[in-house]
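Sharing a structure below in structure tokens format, with a few things to ask.
All protein chains but one are shown at their positions in the complex.
Then we have chain A:
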Amino acid sequence: MSLTVTPEAGTTTPSRPSPAAVPPTVEAVRTRRVVPLVRTAAGGLAVAVTVLLLASVITFALGALSDSNPAAAVLGETATADDIARMNHEFGLDRPLHVQYASWLGHAVQGDLGQSWFTTIPVADSIKQALPVDLSIAALALLLAIVIGGSAGIGAALSNGGPLDRLVTLVCSVLATLPPFVIGMALIVVFSVKLQLLPSGGYVPIDQDPAQWLRFAILPSLALSLDVAASIARQLRTSMVTALGENYAVGAEMRGYGRSRVLFGHVLRNAAAPTLAVIGLAIPLIVGGAVITERLFGLPGVAQLALQSAERGDVPVVLGTLLVTAVVVVVASSVVNALQKVLDPAARRQGVRR
């Protein structure tokens, strides 16, 4: 999927009153710097909390719309109406929906996602066991995507119109037309079937043996990262080509700053903001792609848990995985947003200028 960043009209932070009347003392300058940052942080937090609440409503609604119940799921066809009523009462499913939602959310905030209908193992425990697999793979994939996409984008922008630029553009367009798992299959064929260098499946936890973990994790992460790397490269190239032609970059070069100083000190800093926005949009793609990568490389992660539970109709586990995934994505996106605010000189200035 191609990612493009369009400025969103409704998402800007509320403008604050003009600071022109305040005499420019040191303190005033400091508040002028701090207040917009605090405001931005508060606005971001409000958005994140609302999004999480809505995600929990959607998740709960899926469970409520489902016609499966614990008795039918566990006992199958043999469940009598009596059994169903008894089990529903046991899991609290005979209460009104809003009461159920409140208690589900209240427990979820405290880290209790209920119990599996089949094994009565707490859902939080199963997820806690599986989540590190996805998180470590996704984090490594993000790192690889930034390194690969970043260097490809910078290289393409510097050779604007040259052979490297054309190569990067071509590879990016090809990658955008393939689902990530086909890339993963190609990697398996090359690295484990033909070259016999890396295992095609399996997993060792990172806290047991980091070197072995890397051996098992590098192929899945690479497969996961290439799609996003292509988006990053494309965006970085576009914004760097623009920034290189801006007056401040030309001016800095004319004042005698070295090429690398201009590139890394001025141009990259300004080009980073839209690229970070692309990375923020790519986080759901990476987390969702991790699911497919798990199946591809036989990793014992959240996806295996969710798929198995979905097959059995184990609703609490399925809802738990969806909610935890949403939380992971929101937290990661908030971090990226914060980084964007800190890094981008223009976005920092904006609060003062208004």
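Quick note on the criterion: a contact is a pair of C-beta atoms (placed from the backbone, for glycine too) under 8 Å apart; a residue touches a chain by one contact, two chains touch by 3 or more; residues count from 1.
Heads up, the rule we're going with is that contacts and distances are computed from a predicted model.
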Of the listed "ABC transporter permease", "Cytochrome c biogenesis protein", "biotin carboxylase" or "Osmoprotectant transport system ATP-binding protein", the name UniProt assigns to the chain that isn't shown is "ABC transporter permease"
The listed residue (A:R39, A:R95 or A:R295) that touches the chain absent from the view is A:R295
In the whole complex, of A:G150, A:P284 or A:P300, the residue touching the missing chain would be A:P284
Answer key for A:T80, A:S103 or A:N160 versus the chain not shown reads A:N160
It is residues of chain A that touch the chain not shown, namely 1-2, 4, 6, 8-11, 47, 50-51, 54-55, 58-59, 62-63, 65-66, 68, 160-161, 165-166, 173-174, 176-182, 185-186, 188-189, 193-194, 200, 234, 238, 241-242, 244-246, 281, 283-285, 287-289, 291-292, 295-296, 302-303, 306-307, 309-311, 313-315, 318-319, 321-322, 325-326, 329-330, 333
